[in-house]
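Submitted below is the structure of interest, expressed as structure tokens.
Only one protein chain is missing; all other protein chains are in place.
Coming up: chain A.
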Amino acid sequence: MRVKYVLNEVLVGLWRNVTMTVAMIITMSVSLFMLGASVLMYMQVDQMKDYYYGNIQVSIFLADDVNDGQRQAIAAAIDNSPLLAEKTYETKEQALERFKKLWADSPDFVNAINANSLPESYRVKLNDPEKYEEFAKTVEGLPGIRQIIDQRQTLEKVFEIFNAIQVGALFVASFMALAALLLVGNTIQVAAYSKRREVAVMKLVGASNWFIQAPFVLEAMVAGIVGALLGFGLLFLSKVILLDNKLQALTTIITPVPTGNLWLMLPLLAGIGSLVSAITAWVTLRFYLKV
């Protein structure tokens, strides 16, 4: 009986104030969508780091006038490094082959290049790509080296961009969350006002505090969960529409978003949405009903 009473109160409460309920749900869903997107992005960047850092190389380009002695000294220095995982040597001819493949779309450009204009190089994989600096010291300054390039530095720039987007999304999410919480507080105040007679009688006859507060708190929680479902829907749609269709070209850079991660957002958003609204409602009631 009491459960039925409380549930009925929740539905009536949400319906009585339906414009406010809709506003609350919409801001909640946008806020949770942004939160979900930034959490997904965070997981994605982690995954991409694993993926890319595993394939990362340090390229040591040799000077045009390098001689055999210098070449062997460099090779020895690389071989002696404890950080070495794998070393390959690329001649000028191999470099040209690779270059042709890479630029196969522009034959004019390729024809203008001959093997002599490309440097020979050592390609080194490190067992720990974080320790690039340490490795660079062991070969740096040896005669016959033109340039040492760490792919990691290029990647970090890409990750910095991802990071900035993620921080931006979190920033927007927190602003939207603030608006959503204020709306929750306001909705609960309006609900408490419209039920002030019932609340006064309940206090008078000694209804327990939880029984007075439960319909209001549940009202906020239901709105929070509906908001979370909508937010998740937005997240799902944007993955399907943006990543799987429109921006598919990007998927050569961004590793595919695992569906498992996406589904993980559903309980996360619903949990955060309902918990945060419940707490907000409860705190509002403590000030407003003084039960």
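Operating definition for what follows: contacts are C-beta pairs under 8 Å (C-beta built on N, C-alpha and C of every residue); 3 or more make two chains touch, one makes a residue touch a chain; residues count from 1.
The definition used in the following text is that contacts and distances are computed from a predicted model.
Colleague: Could you check which of "ATP synthase subunit a", "histidine kinase", "Spermidine/putrescine ABC transporter permease" or "Cell division ATP-binding protein FtsE" matches the UniProt name for the chain that's left out?
Modeller: Of the names offered in "ATP synthase subunit a", "histidine kinase", "Spermidine/putrescine ABC transporter permease" or "Cell division ATP-binding protein FtsE", the absent chain's UniProt record gives "Cell division ATP-binding protein FtsE".
Colleague: Can you work out which residue in A:Met43, A:Ile165 or A:Met202 touches the chain that's missing from view?
Modeller: A:Met202
Colleague: Touch as defined at the start, partner being the missing chain; which of A:Phe109, A:Tyr193 or A:Phe211 qualifies?
Modeller: A:Phe211
Colleague: Could you list which residues of chain A touch the chain missing from the display?
Modeller: Per the touch rule, chain A residues meeting the hidden chain are 1-2, 5, 197-198, 200-209, 211-212.
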